[in-house]
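Every protein chain but one is kept in place in this view of the complex.
Here is subunit A:
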Amino acid sequence: MDFFGNLGLGLQTALSLTNVFYCFVGVFLGTLLGVIPGIGVLAAISMLFPITFHMEPTSALIMLAGIWYGTSYGGSTASILLNVPGTPANAVVCLDGYPMAQQGRGAVALFMTTVASFVGGSIGIVILTLFAPVIAQYALSMGSAEYFSLMLLGLVAATGIADGSAVKGFVMVMLGIFLGGIGTDVYTGTQRFAFGIPELGDGISLVALAMGVFGVAELIISVGSVKGKRFESSDLTLRAMKPTRDDMKRSWRPMLRGSGIGSFFGALPGTGPSLAAFIAYAIEKRTARDPSRFGKGAIEGITAPESANNAADQTSFIPTLALGIPGSPTMALMLGALIIHGITPGPGLMTEQPSLFWGLVMSFWIGNVLLVILNVPLIGIWVRLLAVPYHLLFPAVLMFICLGTYSVNNSTFDVLLVMVFGALGVGMRKLAFPAAPLILGFVLGPMMEDHFRRAMLLSSGEFATFVQRPISATLLAITAALVLWSTLSALRARRRSTSQ
C-alpha cells in the first residue's frame, strides 16, 4: 500500500468512535495523573496497563500512548503553579515557569507550554510518520546478531546516561534480566528458578513488577513527603492567558529548536523526554543573548523544553514500533501490551498490522488536539484538582493498583508480587538504585537471550559473528564508545570533587 493509502487507513481507524473514545480516556487520564505530583508516567501507565487486557489491541495502544504524551502536557501545570514537577520530564519547566507564576504570568506560562507542547508533538508525529517505515524496511535485513547488539546499545545508553552511579544502573539491568529469565526456558522447557511454585513457572508478570517498583514505591515515598502545598491562585481566564507579541516573537525559534532536539533524543534508544528537555533548556540558555534572564521567568525557558519533551514522546515510538526495541521502560510496557495480545513487535509490524500502526500514529493527532482543548479552556479543572489533599488520593490509587493487578489473571499471587516489588522499590530508592534499568532489563533480557543463543547457533559458537557483521560491529563500537565516555566523565567528576 502506498504512503497516502496508509495514512487514510490510519485516519479511518483512529476516527472510529471506540478509538476516539479511548484516545480521549488516555489523554484525559494522562493529564490528570500528570498534574498530580508523585505519580509519574510509568506509575500512571502501569496502573492502567491491566485494563488494556480487556480491550482491542489497537484501542489499548491508543489509550496507553495517550497517557504517555498526556502526562507531558499535564505535568507542566504542577511545575508552573507549585514549583513541583508533575513528571520528571517537566522538572526543568519549574526553573522559569514558577517565577512566571509568581510574577502573575502563570496563565501565560500555562498557555505557552500548551502551545509549545502542541508544536513539539506535531513535529514529532511528522518525523515518526516519515522515518519509521524507512527504518522498518531497513531492519527487515537484520539478523539475530544485529538485534542483540542493538538491544545492548539501548541498555547501555539507558543505564550510562541516567543520573547516578552507572555501576548501580548495570546491577539493576542484571537483576532485571535475571527476573525476566525466571520461568520456562523456550528452547528446552526447563523451569528456571521456579522452585516448584507453579505461578513462577509462567514467569513474573510485567504488570506486577512495574506496579510494585514504580506505582507502590512511588506512593509510599510520596505519602511521607507530599504535603498539601499552597499555590498562588492566579487568574486563569482566557484573557489572562493571552501572550504578548514579545512572548510569541521570543518563543517560536526555541520551540522549533526544542522540537528538533526532542525528536532526536526521543528516537535514540535509552534517552528520552527528560534528557531532551534538559538539553533543550541548556542550549537555549547557552545561546541566549542575555543568559541572566533564565531562571527569572524567561519564556524561552519553558517553551523550548516543553517542545522537546513532547517531540521526544512521539519519536520514542520509532524504535519501539519499527524495530520492536523499547527505548524506555514506558515503551517496554507498550510492547508488553502488544505481546499480551499475541502481536509480535518488530519490523514486520507495519506490514502485518497496518491498521494498528497507522491508526496509532494518526490517533496522536487527535490526542494532541484533545490535549490542547483539555489544557487551555479546561485548565481550571486541573488546577482545582491540585487542591485535593493527597491523603484522599493515595488509597484510591492503591485500590486501582491492587484491583488492576488482580483483574489480569484473577491471581492473588500477582498482587502479593506487587507487595514484594513495592518493598524492593522503596529499598532501591533509599539506596539510590535506579528503577528504569530494571524494567528495561526485564523486558529486553529474554529477547536478548533468545537472539544471543540464536546468533551463536548460526555462527557455530563463534563470538566473532558480532564483530564480523558490519551493522552489528558498528552498534557494538558505539556501545563501547558510550561506556568509555561515561567512565571517563565519571572519573573526571570524581577528580574534580576531590580536588576541591
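Quick note on the criterion: contacts are C-beta pairs under 8 Å (C-beta built on N, C-alpha and C of every residue); 3 or more make two chains touch, one makes a residue touch a chain; residues count from 1.
Basically, contacts and distances are computed from a predicted model.
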| item | value |
| --- | --- |
| Protein name, per the UniProt record, of whichever chain is missing from view ("Xanthine dehydrogenase family protein subunit M", "GTPase domain-containing protein", "Solute-binding protein" or "Tripartite tricarboxylate transporter TctB family protein") | "Tripartite tricarboxylate transporter TctB family protein" |
| Contacting the left-out chain in the complete assembly, out of A:T190, A:T244 or A:S489 | A:T190 |
| Contact partner of the left-out chain, one of A:I135, A:L256, A:A423 or A:V467 | A:A423 |
| Residue ranges of subunit A at the interface with the undisplayed chain | 51, 54, 165, 167-168, 170-171, 174-175, 177-178, 181, 185, 187-188, 190, 192-193, 216, 219-220, 223-224, 389-392, 394-396, 398-399, 401-403, 406-407, 410, 412, 415-416, 418-419, 422-423, 426, 430-431, 449, 452-453, 456-457, 459-461, 463 |
